[in-house]
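Removed: one protein chain of the complex. Kept in place: all other protein chains.
Chain nomenclature is as follows: A, B and C, assigned in order of appearance, with residue numbering initiated at 1 for each chain independently.
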Amino acid sequence: MGGGQAVLFVVMGVAAAVSALYAVLTRQLLRSIMALGAFLTAVAVEFYVLSADFVSLVQIFVYVGGVVVLMLFALMLSASGERHPMAGADRAGLGAVLAYLVGGVLAVTALRADLPEPGAFPEQTVSYLGRALLAEQLFAFELMGVILLAALVTALVVVRKERQ
Amino acid sequence: MGDALLLLPKGAMGLLVLLGLLMGSMRGGRARRTTVLVGIAVLALGFGAGILLLGRSASFFHAALVVDRFSLFADLVLLALGVVISLAALDGPGAGRDGDDFVLLFALSLFGASVLDSAGSLIVIFLAVELTIIPSFALVAFRGEDRRSYEGALKYFILSVLASAVLYYGLSLIYGATGSVAVPLATEPETSALLLVGIGFTLVGFGFKLAAFPFHQWLPDAFEVSHPEVAAFLAVAPKLAAVVALVRILDGLGGQSGAWTFALALVAFGTMFWGNLAAFLQQGLRRMLAYSAIAHAGYALVGVAAGSARGLDGAVLYFAAYASAAVGAFLVVAFLEREGAGDSIAGLGGLGRRRPALAAALTVFLISLIGVPLFAGFWGKFSVFLGAIEGASFGWPWWGCSTVPCPSATTAT
Amino acid sequence: MLVERWISARIQLRVGPRHTGPYGTLQTVADIVKLLMKEDVRPVQADAMAFRLGPMLTAVPAVMSFAVIPFGAPLIMRDLNVGVLYFLAVPGVTAVGLLLAGWASYDNYSFLGGLRSSAQFISYEIPRTLVVVGVAMLAGSLRMSDVLEAQRSVPFVLLLPLGFVVYIVTTLAEINRTPFDIPEAESELVAGYHTEYSGFRWALFFLAEYGALFAASGFAAVLFLGGGNGPLLPPFVWFLIKTLAIVFLNMWVRWTLPRFRSDQLMRLAWKVFLPLSLVNLVLAGLVLQAVN
Partner (left out) sequence: MTPVLVLSAVLFATGMFGVLTRRNAITLLVSVEIMMNAGNLNLVAFSRLYQPELMTGQVFAIMGIGIAASEAAVGLALILTIYRRYGSTDVDRVRLLRE
């Protein structure tokens, strides 16, 4: 990472953390989903900084253009009566403590981890990714296709069952 | 080329997926019924092939798929389960207007389990877990007429995706610590904290999927609202496959997993204890079977935690034994339900007079579940604990033994 | 915009747009001034954040998508090695903006419009992406300049005529142009998701629509017509000619064809264009096989 890249990384990291926190804390569903969108975009930029340009765009394509839109659809179809859908009552307490604990453990592990420094990274990730998907990871790639089929069928069955 | 034969059992389950897809385009119950019967025949052929191949091993797709002793045995159990449940579903959930959906979802999940039991990389493990789980959300919700089925499915869904996220994070840490996604793990001599935390997360993720003790709440709800056929399937297939995958992940760790083995043993103990205790307290037949399913996953975990070869054998064998008994019990429940009988255990009184054969079958299955000597369940438990004692460095196996008599009280009701 | 007003006037025999300034060239300026002078009205009950974000999220991706279009050999802002994917991914965010705008306006016409346009957007995204995959297969790269380079001798439109047609039509649908402009069907939904918008924010939607039109046309010119490749004239001019030809095609279609119904549109996307795009993929494979 060069200097500019490092700055971008930090800025986007802060943006991701803040928007994630906002998404989790806000009581308005719409804002929560929008914050998720911002979070995902920030993470996509982080991917780009970490020399994963293809993954970064897949993130935008699938997550922001897909998942977030899907969530908005669900929200709008389910809340057409109330225009400012609110999330209901929460229970904090033990859950919060547990989350902080896990976060602390992870952060300490990360700080103490003894990892090698990243070496040179190929310029053209796409061709390497293509090669990996059709060689080493071919089976995972094909399996992913089956999973998408499974998800499609599952979602359809769930919705159709209800209509009858 | 001869090695490719080892994929036949999995291929049979894959073929069932295709048949399920084909069914969607068919009109008329007769054609669909024939398709299911063809599917059952295919599964049976796969079973036969699997038996002939037992003992061989090979790896495929750059070692992304590894067929060995464990996975072949697990495949056999899955195939048998597939045959039994397809037959049972013919007149149950598979018969209705959207019976084709049921068969397709079931086939997809079964196929996922068969991939999971021979996954050779962390990526494939994660994907196969998802392929097994995703269709099961719809399977649990399949009894659309019951208001509560969606609630059970939602609860199941939320805990499942949470578990997936934890598992995903854990796998990512393992990859980071070892630099490879190959399974069994290629570990360096000294264990890093990163690896330990990664394995911890992975265990928690699997714990959810196995419904092990602190993470078990979703299971009784999901089982109570779903078709008994679905419950029977979910009690065996995903758990068996997950146990085999877990064994494969922990296998490469050798002696380094001491801390986690101990944790696993505690979880196994808690699961057995809690599952049995809760089963004992249930009024409903199905919830009792659900809690007993939790307890039985605990027994299998004992085998995993033992770490010795005999313990692992025991864990897989245990599931085979458990499967025969649990599936039988759930199918009796399904049968009773179709007869219009209620779910309460108290309502079983007099069953012996009304339906002697059914009552006798239920008794045999339940006794086998308890582990009374000479029945299948007993041999499963026996080999698990034998393995545990062999690999034991702690005194804990004996606690486990002490929980065995617990469920016997349950059936005395 | 000017051209569109011209063409629409020509086709529908209107007078105005040809008489503002010499040959009506000032029509656009007049339009813009009029828009900016208008009061910016926001419905009282509308969600302020969503109301503001809506137009921005539709306009910004449209503008951003220009970044990877090669206007001529050296004229490209960023020649990403995943440029083609970038062009597919970034405008996808528009769907979020449309939904938000429809939702925020607090009125049923807008709401329906927003839902419809997003649904349409997503449905047509699939065949469109598949068509582009075919092009990427032939080029063997996702980098825009490589795609151009691969067409040095033969533009892809000759190899994949079906893909070209599917691309043009699905693009029309994606950017909500007639005959696919159900979301803003004036006769039934007033103006769709932007019914409640006025002044500057409305201008943003306007900008987004035309930005997307030009970007998508430029993209088509690069993918299928060889972009800046051509004899004699400098690449930039060739690129412009090709792009404008496609833009003209779009406008011509808009003012001559009637509108589809919403369900017809969806059926069209899934039952006609999706299979066609798959056929195109197979054809691309065959072409690749033949070339090698």
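The criterion applied here is as follows: a contact is a pair of C-beta atoms (placed from the backbone, for glycine too) under 8 Å apart; a residue touches a chain by one contact, two chains touch by 3 or more.
This structure is a prediction, so every number in the text was calculated from the model and none was measured.
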>> Using the touch definition given at the top, which of the shown chains does the missing chain touch?
In response: A, B
> Can you list where chain B touches the absent chain?
Replying inline: 122-123, 126-127, 130, 134, 137-138, 141, 147-148, 150-155, 157-158, 161-162, 164-166, 168-169, 171-173, 175-176, 179-181, 217, 221, 224-225
> Taking the full complex into account, what residues of chain A touch the chain not shown?
Replying inline: 9-10, 13, 16-17, 20-21, 23-24, 29, 32-33, 36, 39-40, 43, 46-47, 50-52, 54-55, 58-59, 62-63, 66-67, 70-71, 73-75, 77-79, 85, 87-92, 94-96, 98-100, 102-104, 106-107, 109-111, 113, 115-122, 125, 128-129, 132-133, 136-137, 140, 144, 147-148, 150-152, 154-156, 158-159, 161-162
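Going forward, only the chains that are shown with their structure count from here on.
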> Draw the chains as dots and join the ones that touch; what shape do you get: line, ring, star, complete or other?
Replying inline: line
>> Counting only Cα atoms for the centres, state how far chain A is from chain B in Å.
In response: 30
> From the C-alpha centre of chain B to that of chain C, how far is it in Å?
Replying inline: 50
> What parts of chain C, by residue number, touch at least two of the other chains?
Replying inline: none
>> Per the contact definition, I'd like the list of chain A residues that touch chain C in the complex.
In response: 30-31, 34, 37, 53-54, 57-58, 60-61, 64-66, 68-69, 72-73, 76-77, 80, 83-84, 123-127
> Okay, in this complex, where on chain A does chain B touch?
Replying inline: 105-106, 109-110, 112-115, 135-140, 143-144, 146-147, 149-151, 153-155, 157-158, 160-162, 164
> Which of the residues in chain C end up touching chain A in this complex?
Replying inline: 45, 47, 49-50, 53, 80-82, 85-86, 88-90, 92-93, 95-96, 99-100, 103, 106, 111, 114-115, 118-119, 122, 125, 141-142
